[in-house]
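My structure is below; once you've seen it, I'll send some questions.
Apart from one protein chain that is not included, each protein chain of the complex appears where it belongs.
The block that comes next holds subunit A.
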């Protein structure tokens, strides 16, 4: 029997209450809900940027705590709202992750730029000369450099203007398809949720209120809370 990628059992802490769900390979999950619901807090449990007070989180059937932590974080990549690039060139950023364990292959630079659709000439550019959208692409390339199999996204386009956001969205969609990634994405944009996601997890006040197909959740919400949230 194949293990789910992630399995949450009675996971609780100060912010989240009794999380129970599974995520299987290649699923495209959208975490959504009002501000302060605990979406980011939940997302950071997947790569152990946080740990819960109680409950079990399994990654491929084994508790996350049994993996070497940097190894787990490499496999479960994260992209944040702001690019948070390191000072230096595009190349410096792309090679950061692999270099940490001496696995950087200079030939990969070209490949990564192609993934995120930046011209090769950008490699030696200083990152503070790049536009917001370009920076977010570099940030994505930097995450992909570790060849993750899960991609965590915390509002990756919400700091960008509409057009740029769409471009990033396209890049993401293609990469997730091509690399068979499991995606867990936080977004405020319900249209984006429908475009990129298959399954939705609706979070409110630290509780998981609804879990299901994203399309039907948004067209026929079951709970009052979700109904109200969609109307706002």
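Before moving on, here are some points about what is shown:
By our rule, a contact is a pair of C-beta atoms (placed from the backbone, for glycine too) under 8 Å apart; a residue touches a chain by one contact, two chains touch by 3 or more; residues count from 1.
One rule holds for everything that comes next: contacts and distances are computed from a predicted model.
Between the listed names "protein-glutamate O-methyltransferase", "Quinoprotein dehydrogenase-associated SoxYZ-like carrier", "Iron export ABC transporter permease subunit FetB" or "Electron transfer flavoprotein subunit beta", the UniProt record for the complex's undisplayed chain reads "Iron export ABC transporter permease subunit FetB". From the options A:20, A:54 or A:84, the residue with contact to the unseen chain in the full assembly is A:84. By the touch definition given at the top, subunit A reaches the unshown chain through residues 47-51, 69-71, 73-74, 77-78, 80, 82, 84-87, 96-97, 100-101, 139, 142-143, 146.
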